[in-house]
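Before any comments, here is the structure.
Of the protein chains in this complex, one is absent; all others appear in place.
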Amino acid sequence: MAKRRAKRATAVIPAHRPVEFGTPPGTLLAPPGALSTTVGVICYGEAGIEEFAVADPSELTPLREKPSVLWVDVHGLGDEDFIKQIGDVFGLHDLALEDVLNLHQRAKIEYYDDHYFIVVHAVDYKETLVVEQLSLFLGSNYVITFQPRKIHCLDPLRERLRKRKDKIYLNGSDFLAYSILDAVIDGYFPVLEKYGEIIEDAEERIVAKPTPESLAGIHDVRRELLSLRRIMWPLRDALNSLYRDETNLITSETLPYLRDCHDHAVRIIDLLEIYRELGADLQDIYLSSVSNRINEVMKVLTIITTIFIPLSFIASVYGMNFDHMPELRKESGYFIVLGVMGFIGLALLFYFWKRGWLTKDDFDPKNH
Amino acid sequence: MAKRRAKRATAVIPAHRPVEFGTPPGTLLAPPGALSTTVGVICYGEAGIEEFAVADPSELTPLREKPSVLWVDVHGLGDEDFIKQIGDVFGLHDLALEDVLNLHQRAKIEYYDDHYFIVVHAVDYKETLVVEQLSLFLGSNYVITFQPRKIHCLDPLRERLRKRKDKIYLNGSDFLAYSILDAVIDGYFPVLEKYGEIIEDAEERIVAKPTPESLAGIHDVRRELLSLRRIMWPLRDALNSLYRDETNLITSETLPYLRDCHDHAVRIIDLLEIYRELGADLQDIYLSSVSNRINEVMKVLTIITTIFIPLSFIASVYGMNFDHMPELRKESGYFIVLGVMGFIGLALLFYFWKRGWLTKDDFDPKNH
Amino acid sequence: MAKRRAKRATAVIPAHRPVEFGTPPGTLLAPPGALSTTVGVICYGEAGIEEFAVADPSELTPLREKPSVLWVDVHGLGDEDFIKQIGDVFGLHDLALEDVLNLHQRAKIEYYDDHYFIVVHAVDYKETLVVEQLSLFLGSNYVITFQPRKIHCLDPLRERLRKRKDKIYLNGSDFLAYSILDAVIDGYFPVLEKYGEIIEDAEERIVAKPTPESLAGIHDVRRELLSLRRIMWPLRDALNSLYRDETNLITSETLPYLRDCHDHAVRIIDLLEIYRELGADLQDIYLSSVSNRINEVMKVLTIITTIFIPLSFIASVYGMNFDHMPELRKESGYFIVLGVMGFIGLALLFYFWKRGWLTKDDFDPKNH
Amino acid sequence: MAKRRAKRATAVIPAHRPVEFGTPPGTLLAPPGALSTTVGVICYGEAGIEEFAVADPSELTPLREKPSVLWVDVHGLGDEDFIKQIGDVFGLHDLALEDVLNLHQRAKIEYYDDHYFIVVHAVDYKETLVVEQLSLFLGSNYVITFQPRKIHCLDPLRERLRKRKDKIYLNGSDFLAYSILDAVIDGYFPVLEKYGEIIEDAEERIVAKPTPESLAGIHDVRRELLSLRRIMWPLRDALNSLYRDETNLITSETLPYLRDCHDHAVRIIDLLEIYRELGADLQDIYLSSVSNRINEVMKVLTIITTIFIPLSFIASVYGMNFDHMPELRKESGYFIVLGVMGFIGLALLFYFWKRGWLTKDDFDPKNH
Partner (left out) sequence: MAKRRAKRATAVIPAHRPVEFGTPPGTLLAPPGALSTTVGVICYGEAGIEEFAVADPSELTPLREKPSVLWVDVHGLGDEDFIKQIGDVFGLHDLALEDVLNLHQRAKIEYYDDHYFIVVHAVDYKETLVVEQLSLFLGSNYVITFQPRKIHCLDPLRERLRKRKDKIYLNGSDFLAYSILDAVIDGYFPVLEKYGEIIEDAEERIVAKPTPESLAGIHDVRRELLSLRRIMWPLRDALNSLYRDETNLITSETLPYLRDCHDHAVRIIDLLEIYRELGADLQDIYLSSVSNRINEVMKVLTIITTIFIPLSFIASVYGMNFDHMPELRKESGYFIVLGVMGFIGLALLFYFWKRGWLTKDDFDPKNH
């Protein structure tokens, strides 16, 4: 079990080293095991909507000049040169590109001369928590997204763009960026729902039968919630600063939507805190459940011992081999002693019942 | 029991998903199981007071122009089109209307061009905690309230309006909005009183007999208090910002009343914190009660065992079948041994009594 | 015992409902069980000092105009009309008067056009903690105090006024208000001293013999300290804001005194925190004391059992009735077996002594 | 032991009442048990350095006018009139002088018209923690210090002054005040070192043998650290405000030194926090040590009982007196039964060894 837990922990806790130790800052290195890079472009505006794949970054240069909104969607971070060239086309800062390739960033929103650099994390729950880092650049008329692996919660967005009637289609790049953030954040709710179910299951199991495994399960859940919280807090702060930042990149039309987005993030944190408290509660219930069981086992032991030890003593007294023990010679001696033993046994049972140590449940073997 | 607890938890913890995943923001969708929508209007001012039901939102348009104060009270959120049309008449923002229909908002106060949007939660205690979301729009001469289900604490308000002499009747829409908030907040006190009783009962029960069920009961209460706290904190902050916000919507006459309202919210939070501490205390009392019982059971076991084991040993010594055991042949051997046993037993009892392990209570079967 | 504790709790935790539910704000209702109202007036200044009782509020109107300082001291809140009329004479706000009558306010300092409204709590310790709410209005030349029941810590103030030489006599109404606050706050120190003694007693008792009652006692004390803290925190904040507020009501002469008063409040909070930590410590000591006792009981049980069970086994072996058991026939068999038993018993005692399970204390029945 | 602890607590926790209840503020009352007052003066500057005792405060008046720096060092607070007269000479505020005599002040720095009033606490460790309050007035050309008892950490300062070359001698009164504060704060380090040793000792003792006394010892240390922390936090804040305050009393030359002093205070708080955490750790170690011992005792009991109870049962079966028990008549019956018993005993031992309940340590009596 320890093995499995260690694996889960690894899945949740980021690897620690950002890049190879001693590498100069701003060096671009594809993360280990990265998928190969493919680039899809969606270009929309008054002239309609176009979708196509890009094989060479230089194809992007003419698109920058168009009045339409440009969404460059990069999948897989395996090709560091390709990414470097995209950076050159849009004038992205080296440190930002390094952060795109380094997959253990905190959520953040940084402003560089003419564009925002935003890092958020999309989550999913498939047997265990899956976290994907989404890096996003927002310029005056473009949005560039970098996904190490495909993030599914962005699919409905493309559909809405293609319908050409949705608010996204009718607004600028800032609204597209908001819509992406909103999709990512709304993706937290089903995951939290999942944790809600896990906690409820765990509670039923623990009350029914507390095992060390069930405790370990709670610790896993709390750990993953801790990890989610670590992701959400900086995201909330970043959204807050984005909402307050007044640059030309965010139109006043989009601002109430960002406020709404920030509101959702706050609600997610609220839920996370509640789940963490519920997890802590489970631990209390577990411990008190175990100590109740110890108490119960002790009571059984004490009752049995307390009843039979005096009786055995009486029996062993009359098992002594003294020549002169008058009772032994009596005809009815044996039966009198049996009667006395019976009386003592019943009296003790009565005493325990009065003290509340014996309840009907104790005789019901199904009750554990 | 686990089932019942899970149900309570569900009642308290909000469902997690705001709307169907992938839905564009601002989409209006009636919440599942919503009641059908009915709209009542109260219109009062110098010209007197009128009350009537509205079947079509267009009937509201002429009322907007009147100099009187207009209270549009919407019950049931089942008819999303109706609500959309009300929004159109009063120029309400799509995101605000979406929040009206999404029943798991945090308390908040948002300002849109010419109106406030306020979300608060009314609470009631019927077997378990019942939370209802109340959405409120406050414009220069109107107040619109949306209640998913009838909130009873607003009834006295209507009565006071009908009397035509109350401060509400004589003031503008801001005072009406304050009065609604005040009624909702004052509705927390009886609920807290109820929790006070529950905690006192739980304490008596736990001290009398600590069972795992009683612990589970404490956890339920603490969970519901946690949930109330989650509702109250943002409400307090929102009231604070409303009190400080200086727009034309709130007259200086109403401001001291809002301060009073904020004061009540702070007092409720104070009480919640005290109850939560009392709940935590109960847990300590429970645990120490259980560990005292283990101690007590152990003492009984130890006393019985310690007294009879040496005695049994003596008896079994004289039960040995050696040919040559001089004591066995003595006439008075048996009685001397019985005497020695009696002496040892009394000596041990005396020792335990001196150590404080034996008290009068131990002989009183009623004492558990 | 549970009963008694519940009562104490009720004494400490405020009743929850401010006024009857559904009552309009600003309604004056005497609190249940209020004493009948009597009003005493002290009027002092260059023209000397006058003291008299007031039967009708209208008698106060001419006093307002005088250049002297006026202290209206209202005892008992049973007569709501009387209080309403006093409010009218001095132009006090309805909400403030409502708060005077509602006995579960937080400490606060509010400024209304030309007067301060201050709520503080005087404490006393008579068997249990007694909290009295003192409401105070400070105007340019008057101070009005409302005491539900007589607050004894104000008595020395009147004495000092009558001496005509004290700083109070020589300064204005602001210094009188400060002196009242100072007297109330200094009244916390003897109460804290009392709690210090209670905690020291409890510690001695717990170390001597931990009983569930002693734990319950600690919980009571912690609860009362919690309650005091709930009273002191807002008071400190209020004093801080009063000290910073620069209205004409507080002269620069009085300001250093208010700073001193704030300083005392901070010191009281410091002490409260220390006592709360000591209370928490006691709980730890209690729990470790109980678990030490369990350990000790276990050791006694284990030593007795471990020594006698092997011996009894040997005895029972030689109690078997086999026809052919050569040892039984030996002349010295019995004595050899007794010797072996003695050796085993001593060897085990030695082993336990070496492990540190047996100490001199275990043989001292006075040591529990 | 309880007695001793109560004494320590009293040494650490301040008496609670500042002055006799009901005394007007600003009244000067010597603290109970105060030493008689003696005043030493050091006067230094371009004209050299003079040291002499002062018997009458009026002797100080001409010194105030001199261009040199004047250090009035008051020992013992027994003579309240003397102190009052010093206050009159230098124009010190009554409230400040009251605080000088009241020995349970928090550290603070207050500014009065033309001088600072500073309260700090010097600490020393002699068997138990000793705290002395040092009150200091800093004027443009004088420093007045009040020490209830001689504070030894100021001795090196006088030595440095007498050498006439040290920075103190060459700078003004502000640098003298800084030097005094610095000496007091640096005096915390040896005390903390002492606590470090105490904690290390306690840890070794607890791991070796956890006794209730060792736990009580930890509680004492934690209590004293709590008390130190209560002293240091306000001191740090006061130093911070002094460093930021820009009055003419502190020259820009002295400012970096004050920053350094503040730095030291922060480092002391850091160490205090670490020690408090170590103290809490010790408590955990203690508790887990006790519960390990219970576990160990239980295992011994269980092993012994589990081995001998079945064996005793077998023996008692063959001790039954039935007429017809074929085994009893067999020649080798006794030896077969002994063999079976031996086998069962060894098998159980093997089982326990396999489960890890028996280790080499269990046979080593030195291991406890």
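Note that the chains are named A, B, C and D in the order they appear, and that numbering of residues resets to 1 at the start of each chain.
Throughout what follows, a residue touches a chain if its C-beta (ideal position, glycine included) is under 8 Å from a C-beta of that chain, and two chains touch if they have at least 3 such contacts.
All of these numbers come straight from a predicted model, not from anything done at the bench.
Asks: Given the contact definition stated above, which residue among A:Ala47, A:Leu170 or A:Leu287 touches the chain not shown here?
Replies: Result: among the candidates, A:Leu287 touches the missing chain.
Asks: Hey, which of D:Val89, D:Ile274 or D:Leu338 is the one touching the hidden chain?
Replies: Answer from the full complex: D:Ile274 touches the omitted chain.
Asks: List the residues of chain D that touch the chain left out of this view.
Replies: Contacting residues on chain D, toward the hidden partner: 153, 155-156, 160, 166-168, 179, 182-183, 186-187, 189-190, 192-193, 196, 200, 203-204, 207-208, 256-257, 259-260, 263-264, 266-267, 270-271, 273-274, 277-278, 281, 284-285, 288-289, 291-292, 294-295, 298-299, 301-302, 305-306, 309-310, 312-313, 316-317, 319-325, 350-351, 354-357.
Asks: Determine and list the chain A residues touching the chain excluded from the picture.
Replies: Given the touch definition above, chain A has residues 1-3, 5-6, 9, 13-18, 21-22, 24-26, 93, 95, 104-106, 108, 110, 112, 209, 212, 215-216, 219, 222-223, 226-227, 230, 283, 286-287, 290-291, 293-294, 297-298, 300-301, 304-305, 308-309, 311-312, 315-316, 318-321, 325, 327-334, 337-338, 341, 365-368 touching the missing chain.
Please note the rule applied: only the chains that are shown with their structure count from here on.
Asks: Treat touching chains as neighbours and tell me the shortest step distance from chain A to chain C.
Replies: Minimum step count, chain A to chain C: 2.
Asks: Looking only at residue numbers at the chain C/chain D interface, is the share used by both copies over half or under half? Answer same or different.
Replies: Comparing the two copies, chain C and chain D contact each other through largely different residue numbers, since under half are shared.
Asks: Between chain A and chain D, tell me the centre distance in angstrom, where each centre is the average of that chain's C-alpha atoms.
Replies: About 42 Å separates the centre of chain A from that of chain D.
Asks: Averaged over CA atoms, how far is the centre of chain B from the centre of chain C? Could you give it in whole Å?
Replies: 26
Asks: Chain A: which residues touch two or more other chains?
Replies: 319
Asks: Assign the assembly's chain-to-chain touch graph to one of these shapes: line, ring, star, complete, other.
Replies: line
Asks: Which chains touch, pair by pair?
Replies: Pairs satisfying the touch definition: A-B, B-C, C-D.
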